[in-house]
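Of the protein chains in this complex, all but one are displayed in their positions.
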Amino acid sequence: MLMEKPVYVDEKLREVLSSGRLEYRSKALPTWCPGCGYFAIVEGVTAALNDMKIPMDQAVVLSGIGCSSRFPFFVNTYGFHTLHGRVLPVATGTKVANESLMVIAVGGDGDGFAIGGGHLSHAAKRNVDITYLLFDNGVYGLTKGQTSPLSAQGFKTTTSPYENPDQPLNPLMMMLSYGASWVGQAYAGRPDHLKEMIAQAIAHRGFSYLHILSPCVTFDKTNKTYVNLGMIVRDLPPNHDPTHRMVAMAQAEQADAPALGLFYQESRPTLGDNLNSLIAKAGGDASAKPDRRKGE
Amino acid sequence: MLMEKPVYVDEKLREVLSSGRLEYRSKALPTWCPGCGYFAIVEGVTAALNDMKIPMDQAVVLSGIGCSSRFPFFVNTYGFHTLHGRVLPVATGTKVANESLMVIAVGGDGDGFAIGGGHLSHAAKRNVDITYLLFDNGVYGLTKGQTSPLSAQGFKTTTSPYENPDQPLNPLMMMLSYGASWVGQAYAGRPDHLKEMIAQAIAHRGFSYLHILSPCVTFDKTNKTYVNLGMIVRDLPPNHDPTHRMVAMAQAEQADAPALGLFYQESRPTLGDNLNSLIAKAGGDASAKPDRRKGE
Amino acid sequence: MAARSSRRRAETTPESPPGVEINGEQRDGAPSGEKGMSGADIQIAICGSAGDGTIAAGDILRNAVAEAGYKVISFDVYPPEIRGFGKCISRLRITTDQAYSLKERSDVLLSLDDSHTIPHVGEVRDFGAVICEAKPVGHLAEGEHLSAHILPGQIPYSLPIRELSEKATGGNRSRNIVALGYVAGLCDLPKAPFLRIIESKFKKQGPKVIANNAAGFGAGYEAGCQTFKLDDVHFAPPARALQPGAKVTILNGNHAVARGCLDARLTTFFGYPITPATTIMERLATELPRHGGRLLQTEDEISAIAAVIGAGYAGSRSATSTSGPGLALMGEMLGLGTIAEVPAVVFVSQRGGPSTGMPTKTEQSDLNAALYGSHGDSQRIVIAPTNVEGCYRCAGKAFEMAERYQTPVIVLLDLYLSNRYETVELSASGPPFELDANVHAKRLKPGEVYQRYVLTDDWVSPRAIPGDPGCMHVITGLEHNALGRPNDSEEMHELMSRKRHEKLQGALRHPDFTHVKRFGDAGKVEVGILAWGSTFGECLEAMIMARAEGIRCSAMKVVMLSPLPEAEIRAFLDDCGAVLVPELNYEGQFAQLVQGRLARPVTRLTRVPGGPMPVAAILAEIRRLAGRC
Partner (left out) sequence: MAARSSRRRAETTPESPPGVEINGEQRDGAPSGEKGMSGADIQIAICGSAGDGTIAAGDILRNAVAEAGYKVISFDVYPPEIRGFGKCISRLRITTDQAYSLKERSDVLLSLDDSHTIPHVGEVRDFGAVICEAKPVGHLAEGEHLSAHILPGQIPYSLPIRELSEKATGGNRSRNIVALGYVAGLCDLPKAPFLRIIESKFKKQGPKVIANNAAGFGAGYEAGCQTFKLDDVHFAPPARALQPGAKVTILNGNHAVARGCLDARLTTFFGYPITPATTIMERLATELPRHGGRLLQTEDEISAIAAVIGAGYAGSRSATSTSGPGLALMGEMLGLGTIAEVPAVVFVSQRGGPSTGMPTKTEQSDLNAALYGSHGDSQRIVIAPTNVEGCYRCAGKAFEMAERYQTPVIVLLDLYLSNRYETVELSASGPPFELDANVHAKRLKPGEVYQRYVLTDDWVSPRAIPGDPGCMHVITGLEHNALGRPNDSEEMHELMSRKRHEKLQGALRHPDFTHVKRFGDAGKVEVGILAWGSTFGECLEAMIMARAEGIRCSAMKVVMLSPLPEAEIRAFLDDCGAVLVPELNYEGQFAQLVQGRLARPVTRLTRVPGGPMPVAAILAEIRRLAGRC
């Protein structure tokens, strides 16, 4: 997996054009810096949606605020660019309102683990049936290079000019401790694996958390660079058993040698299932949706 | 430990009066319901402060909002009854402002794990040198009996009248995954052990998290009752090694058989240490405090 | 304990099935907007601790007299502590025609605990009745018995409550019921409705408990009937029969809100508990699933409003409820609703502020936060009902407005309105709310691109929701163009700011809604009262008294606070020699709003007692402004 086999540009182009996945791209050109890892993620998501044949008008992509959170503008689905840190509760509302929608939430490491950190455990514990793609560049991109809770210790930024003295949070351990029912990790520098993981995360019924390591080529020249990450990422051991939470925890604990793949998966009722069962207990009719459309 | 030996009232009274710990009690009478587990906690804290000979005017007890958060009014130290969910950032500010103060933060399970959940990981990761006592009664007491994120699955409350379909969060696993440098658990029904744990938590240099199981006699007649908890709590295994995070995690995972004792402890620089070292790097003088007092 | 008894009460309040219309837009809907207080008008106060069953007794009384055809307005005062032996007072005003507020003076005061009741003896009017236990247990020091505190002119009644209870039921757990029976007998109220209510209230506890309580009530009633009565404690028979098919129910403001939500076919609700709003969510936690809807208790208020916005985006009728502290946290997300044009409804029941303030006391000090509590030019709709029926109305109408103008709507209540009970008449026809969500259902022509924010005549753009074929679009909190794409050019921001402003003006003409309403004298008056929210009831009472004194006076209630119906208010101001704005906050937030818009001076009457505005204070100001003092 580590080595992608080389492709020729026109061969690639032909493949892309015929793949159909360009339909999942919106007409807006990404506003990201050339070389930003996020380009690979938009590729991965559109390819996965295309492969899975998910109708574009049944998909909603929501985001917070950040470079990463510009994402919804670049995919041709329904989208909601919400507020800094609030993508998970907004996405929860969308999903509760209409269980039949396919809901993807995206955001950056600051968005998710700083200002949005209070919502993570609840979305995971409730097992809201959405996919959360977290773009981890270890820095605040959009506001031009401040420290994030996932910034490496020792990293110098505009807000920690002498160095970041703090140890970073361990997002995978955290999500495992919250009871997320699907936890995985991918890397923007391994696009095929990334696409594969995105598809798996979407396919999972329940709350899926995919942590995506991605370089910020503008504000991080030392830690999460392509070169650096290329050297330190590894695959999960071949015999890794994703049904054991403590095994996954042990893998997640080795944060300085990030492993790619599916850490953990379990199957349990989703928030939607639970709300439906409450309706059943109350003697209500869960399927009764008032028709609230004006006729044409 | 499970069986306290019986004491005669007047013997107890004589012991209390001569102990000196009543000085740590304020003149305000607790507003809690008779039989509430919280009485034991105020006992435990005052006894620990007394044993440790901590000067009352060097101690600050802060809280959020809830029955539990009425706590500061009942101890004779400096105190700040802040806002629902915000005790940790306020306490962080107090500690950063004056490292020499002994800072205790207290709050309920809703205060800490619902509205305040976003602050937990950051206080832990920064290793702010404060003690956080979390009173877990598994319900919202002050607002009269709603579901909390630590409520048992199946619990019927005013906001989950058909039943709480959600699994509770696992607070100890969460704090361990955040990198809290001291994690322990106690039970209001075992006052001597509770006092012992409070003293240890205060003595630890860094962020100490003590989870205190405590019955709400008014709004929970089924789950966290004295009887129930008395039956399911256990001691940590005698050979438990509190220096291994994964061992602690495994113990914490068994949430339905809560273990009492010190789960984990490590020693690493505190937020105060880190801020001082930044001042040193910048060539500033950390001890230089402008004297900002008016003379009498 | 206060808590448990309050929940029990909630469960047993008699209710008609959902989907029943409430008769007439407002009970004060007569053309003159005012009626004489002919017929019965008596106020009963019951005072004791929660452990005495004070609130429960009030609850039975309230329901029984409503069942007997009287109108009721009632308000209970709880202790701030959880622990259940603090003072409780239940006050009920029972009338033939619906009253607007409680009276300052009660006609009857029933004591279930003399130590709690003694400080309240002064609130009984001259020749009013003060009822207490004749034979207290144990020795009471001088001055500890209520009778020592009765004022000259008040009429003491004492009754061996405990003894009667023991005789009738073999225990003294029914003391409150015995005493209640005594009051009913004393006041010549019909017995049957009480027995029906007692039966339904204690149904869960089995026939033995019902029988005991019925016996206790009977014993008290008999004693009451046999007592020599002063004339003015009597009730007149109810003056008005119900409309055919109509049904009277008793609701407090929060229950009325919940009912309005259900009748408007709310489909999702997200909330976080907080006094005094919690009972809205609690009521819906039971009711919404029965109607096929979904309720989620979120981790905090930010998530609650965020989820409402997310659900509104997906086309759901969605709401949350909170109080001031929660509203303060929702400001940023409400601003997103404004710019992204997402419908959302927020019920805010105000309590004493600032900060945690006085959670169990009432106040009207969150108006500023409701109007301005988001950064930027974030206009939204703010409405405030003035009575319980208005709570029902405003709740349902809030959804109509949120969807029609695609914006957050805040419905402002306060503790006094949330917890106050009033009789409400329900008719049998359907709920008076538009259920059409008004979303875009047009099929696009081939090649046509859906424009979420296209400019139209009324500045409202047809709204498509996720799942609609081919209408994919992105909404955002960034300034944007008609397609929703980020655009921060000068022209676009001026245009879109204007769009957001103009479309709300439509709400000033929203159909079947009382934006403002004037009561009392028409034409030129000496004094006009301009008021909002729960305080309007006291204003009406004061106005009636002032007119009785010969002062030309009228009162205007303003239900629509944003956008403000400036033309109507200006016209009212033109008619008034002086304008008084009574409100329960320190700085006069509504007065500030009115002056700010109209640049015309008004007289502020601001109080923060934690309870209702005293009618006497309003009346004194009216007299002063009319030059009568």
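The first chain written gets the first letter, and so on, giving A, B and C; residue counts start at 1 in each chain.
Everything that follows uses one rule, which is that a residue touches a chain if its C-beta (ideal position, glycine included) is under 8 Å from a C-beta of that chain, and two chains touch if they have at least 3 such contacts.
Keep in mind that what you see is a predicted model, and the values were worked out from it rather than measured.
Listed by label, the shown chains that the missing chain touches in the whole complex are A, B, C. For the chain left out of this panel, the touching residue among B:46, B:68 or B:92 is B:92. When the full complex is taken into account, the listed residue touching the unshown chain is C:493, out of C:493, C:510, C:547 or C:623.
The omitted chain makes contact with just one of the residues C:131, C:210, C:507 or C:593: C:593. If you put the missing chain back, the residues of chain B touching it would be 26, 28, 56-60, 62, 65, 72-73, 76-83, 86, 88-98, 100-101, 118-119, 121-122, 126, 271, 275, 278-279, 281-290, 292-296.
On the side of chain C, the interface with the absent chain consists of residues 80, 323-325, 327-329, 331-332, 335-336, 338-340, 350, 352-361, 363, 365-366, 368-369, 371-379, 476-479, 486, 488-490, 493-494, 497-498, 501, 585-587, 592-593, 595-602, 607-611, using the contact rule stated above.
Counting the whole complex, the residues of chain A in touch with the unshown chain are 31-34, 65, 67, 81, 83-85, 114-115, 117, 140-147, 149, 158-162, 218-219.
Keep in mind that, in the parts below, only the chains that are shown with their structure count from here on.
Ranked by the number of C-beta pairs in contact, the top chain pair here is A-C. Inter-chain centre distance (chain A to chain C, centres taken as mean C-alpha positions): 45 Å. Here the CA centre of chain B is 39 Å from the CA centre of chain C. Computed from the mean C-alpha positions, the centre of chain A lies at a distance of 34 Å from the centre of chain B. Chain A has residues 118-119, 121-122, 126, 275, 278, 281-282 in contact with two or more other chains.
Annotation for chain C: residues 286, 289, 299-300 touch two or more other chains.
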